[in-house]
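Heads up: the structure comes next, in structure tokens.
Note that one protein chain of the assembly has been removed; the remaining protein chains are unaltered in position.
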Amino acid sequence: MANPSRRPRFLDVTRIRFPVGAICSFGHRVSGVALAIASPLLAVLFTRSLQGAEGYAEAANWLTPLPVRAALVLVVWALAHHLLAGVRHLLMDVGFGSALGTARASAWLVNLAGVAIAALAVGALR
Amino acid sequence: MRFSIYRFNPERDSRPTMQNFEAVVGPHDRMLLDVLLRLREQDDSLTFRKSCREGICGSDAMNINGRNGLACITPLAGLKEPVALRPMPGFPVIRDLIVDMTQFFNHYHAVRPYLVNHEPPPERERRQSPAERAKLDGLYECILCGACTGFCPSWWWNPDRFLGPAALLQAMRFIADSRDRATAERLEFLDDAYRLYRCRTIMNCTEVCPKGLSPSRAIEHIRQRIVKEGL
Partner (left out) sequence: MRAVASGTRAWLLQRLTAVYMLVFLVLTLGRCAVDPPASHEAWRNWIGTGGMRVATVLFFVGLVLHAWVGLRDVAMDYVHPLALRVALLALVGAGLAAFAAWMILVLAGL
């Protein structure tokens, strides 16, 4: 008889069709990790901006190059998605929106609103 | 009707492969299981579990076009071709579409899925009002097919330690039962970083439950009970 411990498992996520809530949840996790990495960098910016006139000016200067502004758009997107998905979770914790239909709708809302806010950021940081 | 089906024979194959089939659909075939049974006329080595053919035994849970479901109650109409059939994700594959459910049932047994009440039994039944009985609705109907657990990413990453939506739903079924006296012990058992708290409320479970149940909501209720008891 074949060795049971060598049984394969089907886990090819590219072959699995994820519902919208799973996309929202995955985004929540990715954005969380992204924010954790971005936080120290943002804190450096924040700290510098509080160090008098030259500090404030230098912090503003750091934000002028295009790659930095592009990264900031991504940070805004991460924050928006993480925050909105978090609110969705908090509401479900206290009983609002855990029914499947409502949960799907709120997941769509969160996913799209995050992108919309990122688009606004593109406009604001242009 | 075109199919692409996961094949794995442990006595012959070192890796699973996908095999294409062209199935003839009979005039009275309505459900996926009907055609799967016809496919065995072409290739009787094709292996899958099935029994009741009406969505109550839970034997034929599998991954159909990327989503878990029961073959016997999945209508042929609307199935995108080629219909991709794979075993439920995350479970060890014994052969073709048959998975090893041992771990799944271990988790089920771990939540003590039986009434615990050491009070002397009354002359007839342990009574329960209709309102108390209604609390079991949405929990007792689980057929233990595994579709939810096999679609839960948190369970995929920790199948040995996270109990999974099915077992957790059954845990809630007994917590909610007014005749049970072991609520405190049940909650304490579940209050663990792995057993319950791997759940991120992704809600994949509720999306695929063939009986329309909501394990994610049951898990929410367990959390609420734990917090309430703790305060």
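Letters A and B mark the chains in the order given here, with residues in each chain numbered from 1 onward.
Here, a contact is a pair of C-beta atoms (placed from the backbone, for glycine too) under 8 Å apart; a residue touches a chain by one contact, two chains touch by 3 or more.
This structure is a prediction, so every number in the text was calculated from the model and none was measured.
Annotation: of A:V13, A:A70, A:L90 or A:A119, A:L90 touches the absent chain (contact as defined above).
Touching the chain that is not shown, out of B:I64, B:L139 or B:L196: B:L196 (per the contact rule at the top).
In the full complex, the hidden chain is touched by chain B at residues 154, 157-158, 188, 191-198, 200, 223, 226-227, 229-230. In the full complex, chain A touches the hidden chain at residues 29, 32-33, 35-36, 39-40, 43, 47, 49-50, 52-53, 55-57, 83, 86-87, 90, 93.
Quick note on the criterion: only the chains that are shown with their structure count from here on.
Inter-chain centre distance (chain A to chain B, centres taken as mean C-alpha positions): 31 Å. Looking at the complex, you find that chain B touches chain A at residues 6, 8, 10-11, 15-16, 63, 65-67, 84, 86-94, 100, 151, 153, 156, 200-204, 206-207, 214, 216-217, 220, 223-224.
Of all the residues in chain A, the ones that touch chain B in their complex are 2-4, 6-11, 15-19, 21-22, 25, 29, 89, 92-93, 95, 98-100, 103.
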